[in-house]
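First the structure, then my questions, so here it is.
For this depiction, one protein chain was excluded, whereas all remaining protein chains were kept in their positions.
The first chain written gets the first letter, and so on, giving A, B and C; residue counts start at 1 in each chain.
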Amino acid sequence: MQLSRDQLLRAYRQMVVIRMFEERLHAEIMTGEIAGFTHLYCGQEAAAVGVCEHLGHDDFIVSTHRGHGHCIAKGCDVKGMMKEIYGRADGLCKGKAGSMHIADVSVGMLGANGIVGAGAPQAVGAALAAKLDGKGKVAIGFSGDGACNQGTTFEAMNMAVVTKAPCIFVFENNHYSEHTGFEYAVGTNRDIASRAEAFGMKVWRANGSDFFDTYETMADLLAYVRAGNGPAAIELDTERFYGHFEGDPQRYRGPGEVERLRKDRDCLVAFRQKVEASGVLEIAALDAIDAEVAILIDEAVAEARAAPAPALSEVTTDVYVSY
Amino acid sequence: MQLSRDQLLRAYRQMVVIRMFEERLHAEIMTGEIAGFTHLYCGQEAAAVGVCEHLGHDDFIVSTHRGHGHCIAKGCDVKGMMKEIYGRADGLCKGKAGSMHIADVSVGMLGANGIVGAGAPQAVGAALAAKLDGKGKVAIGFSGDGACNQGTTFEAMNMAVVTKAPCIFVFENNHYSEHTGFEYAVGTNRDIASRAEAFGMKVWRANGSDFFDTYETMADLLAYVRAGNGPAAIELDTERFYGHFEGDPQRYRGPGEVERLRKDRDCLVAFRQKVEASGVLEIAALDAIDAEVAILIDEAVAEARAAPAPALSEVTTDVYVSY
Amino acid sequence: MAVMTIRDAINQTIHDEMERNADVVVLGEDIVGGNGTAGGPEAIGGIWGATTGLYAKFGANRVIDTPISESAIIGAAAGLALAGKRPIAELMFADFVGVSLDQLWNQMAKFRYMFGGKTTCPAVVRLIYGAGMSAAAQHSQSVYAMMTSIPGLKVVLPTTPADAKGLLTEALRGDDPVMFFEHKAMFGIKGEVPDGEYRVPFGQARMAREGGDISIVTCGRMVKFAEKAADNLAKDGIGCDVIDLRTTSPMDEEAILDSVEATGRIVIADESTPRCSLASDIAGLVASRAFTSLKAPIEMVTAPHAPVPFARELEAAWLPSPATIEAAARRTLAFR
Partner (left out) sequence: MAVMTIRDAINQTIHDEMERNADVVVLGEDIVGGNGTAGGPEAIGGIWGATTGLYAKFGANRVIDTPISESAIIGAAAGLALAGKRPIAELMFADFVGVSLDQLWNQMAKFRYMFGGKTTCPAVVRLIYGAGMSAAAQHSQSVYAMMTSIPGLKVVLPTTPADAKGLLTEALRGDDPVMFFEHKAMFGIKGEVPDGEYRVPFGQARMAREGGDISIVTCGRMVKFAEKAADNLAKDGIGCDVIDLRTTSPMDEEAILDSVEATGRIVIADESTPRCSLASDIAGLVASRAFTSLKAPIEMVTAPHAPVPFARELEAAWLPSPATIEAAARRTLAFR
């Protein structure tokens, strides 16, 4: 598959936005200004972007506790997100969501979720809505290797098969659920994808640390699902560069593990190498993106810091549409 | 495998007890004397008995809403069960359980269950207890083809694999969950067993309308599990002769379906044919069992009818051990 | 006005609303019944008869038979609602809230708030509840207190066919998630139902009896029991206000307080168990906001702190009854 120059630049930029957003959060959280639990997406950028670059705002995604990458990839406003994570009045969700519950239904991002596994059935529902509309739209449910053990995820897969919903289960296998290894917690006769396959859907596998592999495999998969063949699943092999949440001592990692991952499994490095080798993009263009995004993130943090806290009266608004 | 004459007679008797218990309930329910929802096990006798004839009282089973067969096969007192279903003071559970919640932990029968899928995790727990005790005991979780879609069932399978629990998932596929067909409701790439297999456990399949096939397949399976190899699953192809519950109009059945099943898929008929053909048992011995059991069931009903209702003070006892 | 059962009022309202609005979809277990069998779809047409005929008229994309997966049913309803549809999900028994609570409590109910008011989640969940049919501990519970406790959910309990229509229509026109409780022993109750468009606003109680001596506040099946108690008391010249709450969230606090201010005596009748119950909720309201009007201790008539037993005699003893309500009323009246 041949991506246009614009497509390539856009994809790279999306990954860089996620990376810099998360790296910066990692630093800012140390200051104590940001409250709550934060789960960084660093290392998995190619997964979110490789999936979402295929989607329009009228396709749906449902995300997880590790949702920043999915939000950005699906088109949520980066400054609004930063303000949200800082708990500000003009955050994307008025400071009520924080890191774990960011959503923007207007771009088809139906929500990060603090409950592991809760999103999968919601993706089936969104897919059933898409099926009813009959315009070839799809819904994506992101799950981790830990979430794939939650009953809701299995129920959702079966229900998607039974109802022939255009639902895509994206399993980002980063080999850890919290501090427990994939090898321990996930019973399979091969992998997560083979479990999905046993529900009677077609499955794909890709390297989730490689944008091109993820993107191209998703192209195949989406052609299949958009054509009305029912649900599908994909397992993406990927890595997280930081701890489960900010504050995680990560004593479960092997010696030099993170350094090795940063060296061998960095999707940005891989992207640069590939486009440079093939000569489709010049490095200067990528550097320019890096510089531009760095400014964007600086601004996002500065604006978030300066933004007002929510009015206390907001505590009891937005529970109902009509009271 | 060669069963002794005593073993064969016992197995046949167990199946007959279940059959006559259920046929009689079917008739008695028409009188209006028996309250609540009753799900009859008629047609599936070979499954319960083919499994439970391998078990001791220190092996555990966890059952379903369609639990009478499992209870009888595991050794619950038949008269106590009848009284329970009639809601009597000296019923097996003092009239508080009724058909759907009969249990007798003293024989390793941890409960019928009105919540579809609820038993599977409990079987894992009982299996973990057996594993801790280290005496080669097992726990069996019975599930239907409908229950196999409930999140709890999947979670239980995965947890059993991860914890290497001596847990056996027995899937009785009678092709219906309530009024919906197996073909519609269960997404698979082959069958229920293949779904279990995808969790990384060894699986078996047998004809659940044939005592010998079920019994012999279970012998293999149990040797494997009791040896400490972790969990296993078996799918039993079987049939229910009555409706989902008593009162079901069964309009989803094909013309002549029940008659056909009663002719071709009756485990008692098959058993008689087999032992007669091989000459291991004479028909007179089986007839004697039929006659003896008929009396037992007559007595059970008569005693249940005559038994006293529970004292009203029982409403608030047995909630806690200590108040 | 046509006379019909609560069952038919619900069925007809769903038909009407599905015709009116193409976004309304229905999902649940065996709501079609017969899928994948020789009898084919609609061989049964819904366990409770409330969804009969929908599949034939609206087809598989809008009338979705599901596997036995309640979390996925409610989760899918939540997803459908976020994606712009108006799902009606059926929980065949309200007790199955046990296997689907997260999607009700932590998802559907919280989306609007968590997402800063920028989305709606107009899902209606029909929960079939209540004791009285010897369905025992796991199929007889009145789960409305638990749902009432959840910010973000509205809770509705129709007691007449007219209210069934009016409240269900209202639920389907509103933009909030609604828990619509249908008592399994009340489907057959008959009554007049207004023709054409008919809506009953939430948060407005119905005065089932006016009396002035005692306030009996109740909902669901207990309304009929309270009316019987009131009829008996009337024979002795004791007048009861019987307040059918209709919706417990929002709850018509004014109707309760106004009545208690007039009578000074209150009996709360609640089919559920006593702890952290709707009965105690109303007691708390009255004890904090109508304290000076109270002339007697608040009487709460509830089931005991025990599961629902199977045997007919035990279940009857477990349930509040017209007699226990009447006795409570006489106690409160006797208090000086």
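The rule is simple: a contact is a pair of C-beta atoms (placed from the backbone, for glycine too) under 8 Å apart; a residue touches a chain by one contact, two chains touch by 3 or more.
No experiment lies behind these values; they were computed from the predicted model shown.
Peer 1: Indicate each shown chain that the hidden chain touches within the full complex.
Peer 2: A, B, C
Peer 1: Check the options B:A130, B:V203, B:L236 or B:V293 and report the residue that touches the missing chain.
Peer 2: B:A130
Peer 1: Pick from C:E17, C:D65 or C:D95: which residue touches the chain that isn't shown?
Peer 2: The one listed residue touching the chain not shown is C:D95.
Peer 1: Extract the touching residues of chain A with respect to the undisplayed chain.
Peer 2: Its contact residues with the unshown chain are 35-37, 87-88, 95-98, 100-101, 113-118, 146-147, 149-152, 176-187, 249, 251-255, 257, 309-310, 312, 314-316, 319.
Peer 1: Identify the residues of chain B touching the omitted chain, counting contacts across the whole complex.
Peer 2: Residues 60, 62, 91-97, 101, 103-106, 110-111, 113-115, 118, 120-132, 139, 151-152, 155-156, 158-159, 162-163, 317-323 of chain B touch the chain absent from view.
Peer 1: List the chain C residues touching the unshown chain?
Peer 2: Residues in contact with the chain left out: 71, 95-99, 101-103, 105-106, 109-110, 113-114, 136-138, 145-146, 148-152, 249, 273, 275-281, 283-289, 291-292, 294, 296-300, 304-307, 309.
Assume only the chains that are shown with their structure count from here on.
Peer 1: With centres defined by CA atoms only, which chain is the most remote from chain C?
Peer 2: A
Peer 1: Give, as an integer number of Å, the spacing between the C-alpha centres of chain C and chain B.
Peer 2: For chain B versus chain C, the centre distance works out to 36 Å.
Peer 1: So, what's the distance in Å between the C-alpha centres of chain C and chain A?
Peer 2: 39
Peer 1: Among the residues of chain A, which ones contact at least 2 other chains?
Peer 2: 151-152, 155, 158-159, 162
Peer 1: Do you know which chain C residues sit against two or more other chains?
Peer 2: 67, 69, 71-72
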